[in-house]
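Note that this complex is displayed minus one protein chain, with the remaining chains in position.
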Amino acid sequence: MQTIFPPPLRNRPNTGSENLLDELDLNKTTGRRTAPRLTSNFIAMIIVTRPDATEEQIEHIVDRIRSWGLKTEVSRGEMRVVIGVIGPEDKIREKPLGAFPGVESVTPVLKPYKLVAYEFRRTNSHIQIGNVTVGAKEVVVMAGPCSVESEDQITIIAKAVRKSGAKILRGGAFKPRTSPYSFQGLGKIGLQFLAEARRATGMPIITEVMDTKDLELVCEYADCLQIGARNMQNFSLLREVGRTNLPVMLKRGMSATVKDLLMSAEYILSEGNFNVLLCERGIRTFENMTRNTLDLNAVPVLKAETHLPVVVDPTHGIGVREFVPAMALAAVAAGADSIMIEVHNAPEQAKSDGEQALLPTDFEDLVTRVRSVAIAVGREL
Amino acid sequence: MQTIFPPPLRNRPNTGSENLLDELDLNKTTGRRTAPRLTSNFIAMIIVTRPDATEEQIEHIVDRIRSWGLKTEVSRGEMRVVIGVIGPEDKIREKPLGAFPGVESVTPVLKPYKLVAYEFRRTNSHIQIGNVTVGAKEVVVMAGPCSVESEDQITIIAKAVRKSGAKILRGGAFKPRTSPYSFQGLGKIGLQFLAEARRATGMPIITEVMDTKDLELVCEYADCLQIGARNMQNFSLLREVGRTNLPVMLKRGMSATVKDLLMSAEYILSEGNFNVLLCERGIRTFENMTRNTLDLNAVPVLKAETHLPVVVDPTHGIGVREFVPAMALAAVAAGADSIMIEVHNAPEQAKSDGEQALLPTDFEDLVTRVRSVAIAVGREL
Amino acid sequence: MQTIFPPPLRNRPNTGSENLLDELDLNKTTGRRTAPRLTSNFIAMIIVTRPDATEEQIEHIVDRIRSWGLKTEVSRGEMRVVIGVIGPEDKIREKPLGAFPGVESVTPVLKPYKLVAYEFRRTNSHIQIGNVTVGAKEVVVMAGPCSVESEDQITIIAKAVRKSGAKILRGGAFKPRTSPYSFQGLGKIGLQFLAEARRATGMPIITEVMDTKDLELVCEYADCLQIGARNMQNFSLLREVGRTNLPVMLKRGMSATVKDLLMSAEYILSEGNFNVLLCERGIRTFENMTRNTLDLNAVPVLKAETHLPVVVDPTHGIGVREFVPAMALAAVAAGADSIMIEVHNAPEQAKSDGEQALLPTDFEDLVTRVRSVAIAVGREL
Partner (left out) sequence: MQTIFPPPLRNRPNTGSENLLDELDLNKTTGRRTAPRLTSNFIAMIIVTRPDATEEQIEHIVDRIRSWGLKTEVSRGEMRVVIGVIGPEDKIREKPLGAFPGVESVTPVLKPYKLVAYEFRRTNSHIQIGNVTVGAKEVVVMAGPCSVESEDQITIIAKAVRKSGAKILRGGAFKPRTSPYSFQGLGKIGLQFLAEARRATGMPIITEVMDTKDLELVCEYADCLQIGARNMQNFSLLREVGRTNLPVMLKRGMSATVKDLLMSAEYILSEGNFNVLLCERGIRTFENMTRNTLDLNAVPVLKAETHLPVVVDPTHGIGVREFVPAMALAAVAAGADSIMIEVHNAPEQAKSDGEQALLPTDFEDLVTRVRSVAIAVGREL
């Protein structure tokens, strides 16, 4: 099955000016853009076209629906095209969507999440991060240190993980820390060091943004934005990254249900940015032999519920170095599209989370083993 | 026991220019104000003065310590004055704090939270919200609707709850909602409605701020800022409210430990704002007969660990109208300094959380019962 | 409101030969008494009589229903009598229950628990433990050590807690301990020491039974059996205690939902023993500043869902001595019918749980404070 993103979403400039809901001209009581535009009678419909539907018919459907002020998302499979439609219930209900030539069926999305629901696209989304695709057959390995600490540190680690098979470089410049007295990240300089490591290795970089104030700065450097677990329900931040055109990896909150995670992702997509990855990173339970409880149950559940790719972070998830490899292998076996591994060349000196980072040599060994499991479950690496 | 806040913290303008850590001139690698100023070897010391220490001696101690670039917080009890000192370990360790005349003892704060620790002040903080004091003998009732919906709605409810004994008016203008398609609050207009209700009733208002971008606006209207459970670890927001001079009520995250809550409060105090209230509002457990599990265990634990007042929100905590009164009574019996109750004049029409709001008449009845329990445990209302 | 238990349940000998379901003559495939007698189409119906129904009419209804092989439970209020009926759906459905003279209404119990449901009796059950009634206006204090350690220890503590206002003596002779290497209780000798303390003080005793093998022995000594949290779903044990005529206090499991607790109680009642008390004793959460998280939310929920009395054990629930009083007060404010407090005359030498036991003097002080709160919420002590 071939998956084609609609060009407007892919190539649109980073102005944030286009979003799925903007043109709906809902009642804007407050004059603020994030104010109550949407009401609970907002619905989504799925139009599936007939196998013999022509390109003209499809174009006609999309054009007409857009002319009514509704938004569409087109997903192309081998046999059929799926057209997702979203808008206010009263506007959609009055339209004869099933009457278009070429339409096979029209069904509503009954779940509370609409745009992220698997049925909204009926095919898995492939997200492009730099030159790397996540969500396709290849299991993508993201790796790097918890925090960027120096240009040398990040570049040395980047070269090492790239050599071992990592495709995307991770590293935090803005670090959310429980204590105000802990290392908070290098900020802008950290982003510059990351950019230097990208130049040296060709790897795209993923890095966290913690606040709407920092978003513009982080967007200048990042290939993929990370929203941390603590910000999973920072709805202002979700909306703002939804207005960029960068891929966004959204981490599950420590006590967020899978549904909560999907609803938070819906915030991003509802602003027009469909390039979202969901990351399981451990939930909080009563267990205390591990830092968190990596919830791999979320992987098959998410793969069934959404078209978005699923990333697993076993490093934070279990939080103990010696147990990370087992969970990385399990994540891939469970169906993860990507795993994110913390690697540090001198964990004992790391400014954060040193006790869970792998050494480059251990990482190399792990990638070899992950590759075997990936192949065993019909994937590549 | 008399409690006096140091004037600079109380009366300083809302410029954010003064904070406890700023003058320490730590290495600022990045040029960003929230960047790594602090390292983990930041410590706090408690100086307790002798009963016969003179005012001159105390002043001398404070002046000298400040002259070394360290920050102090003075708390006055009946017999003794406690001077909390915070700064980098190397700076503090080299100073002969015990050698000052009038000093009885010098002890370090060993807990990971320093400024919020009870021992940092050895007396309970009394926080002033408008004309109301929270943390003293009186149990303060905060009440109002979940969301501000109209000027009429908020004013009618404000008058009703004030008549029944509420002292502070709550109401959300910016609402964090799980779904992007739910009512998100009226924004600025909601704040204006709140101000109108304050004018009509004389009650100070508490309202949520969700994002650093909105902070300036909310500060124009609020008497007390609320940080919601989902933002408990939005560290950028915590820092920013720490730079205002408004009281801040920090709600515990859904799966935050008591220690996490205290560490988040530490972020606010570390920026110079000691006017913080902590709010228990229910944690997430496996139970599904209630919306959340109100954790009253947190009340005695917090009262032992910190000098900050403790508020309990039984409405969100248990989330079912008929069970709210029992939990409100229990909260006061457990030692809460304040309770926050949602009241709506037409819950069935409420735009959010109608199923848990009390009717004004039920609220009136509840306050009477709460008063009995408050008196039974040696408090007032 | 007067509550009368049907005599057969009260006075029947401890033979286990009569139980609510036995006479129904269901298919007994296996010949074992605990084998599949019941199927999911077992239902309960509630007959409410008219205010003017005569005693003869009520007797007639009960007699006829029993003659059909169905079981009844009669609860008498001031104005109306409620007759609960339980049996196989096919047997009940064919009977014209609404046609009896004197019947006002007939409604099914729709919840998965039938006999424990509040509507099955429409009045609160008063459970008699020795000379003490639990579930009426008086808040009953149970107190004593975690484990019986010696005759002196238990007698000294018993006298002290009785003097302070406790009505029922607790003490474990069979102790469920996480480690096989911890003190496991004195067994039979411990029971004898308890009996001696009862003789010396007149207080009825509650003590744990851990295994069906020990049941007969424990029944010889106990006035009330305790089923511990770890055995809440030991269904064999539940059935067996359901066949005794002793009151049973069933403790909620560490991760049991309120529904689970009620379903486990249903096992006991379904064997004919309606003398059941439910005890909240703390659930397991992520919090680690307390031993468990006492879930007071369960109190109002249980009071709404069931006619059985609710006991709260703040000692195990929060597990830290200094925090026990706050939770005891809160439990009573929340509506608990009874609280259970661990008291030890030498906690530092206790063979189990010394860190959470109160000293007798602290206990005396606590009872005084609990009495104030009890009165404040309209109860007695």
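Letters A, B and C mark the chains as written, and numbering starts fresh at 1 in each.
To be clear about the criterion, a residue touches a chain if its C-beta (ideal position, glycine included) is under 8 Å from a C-beta of that chain, and two chains touch if they have at least 3 such contacts.
Here the structure is a predicted model, which is why all the values come from computation and not from measurement.
Every shown chain that the unseen chain touches in the whole complex is listed here: A, B, C.
One of C:72, C:231, C:290 or C:372 touches the chain omitted from the figure, and that residue is C:231. Within the whole complex, the absent chain has one touching residue among C:79, C:110 or C:189, and that is C:189. Taking the complete complex into account, A:318 is the one of A:92, A:224, A:238 or A:318 that touches the chain left out.
Contacts to the hidden chain, counted on subunit B, fall at residues 284-286, 288. Hidden from this view is one chain, which touches subunit A at 255, 257-259, 283, 285-290, 293-301, 303-305, 317-318, 322-323, 326-327, 329-335, 369, 372-373, 375-377. In the full complex, subunit C touches the omitted chain through residues 29-32, 34-40, 42, 112-114, 176-190, 210-214, 230-231, 233-237, 239, 253-255, 260, 263-264, 266-267, 270, 283-284.
Note that in this section only the chains that are shown with their structure count from here on.
Superposing the C-alpha atoms of subunit B onto those of subunit C requires a rotation of 180 degrees, given to the nearest 5.
Taking each chain's centre as the average of its CA atoms, subunit A and subunit C sit 51 Å apart.
A separation of 41 Å divides the Cα centre of subunit B from that of subunit C. Per-chain Cα centroids separate subunit A from subunit B by 35 Å. Each of the following residues of subunit B touches two or more other chains: 255.
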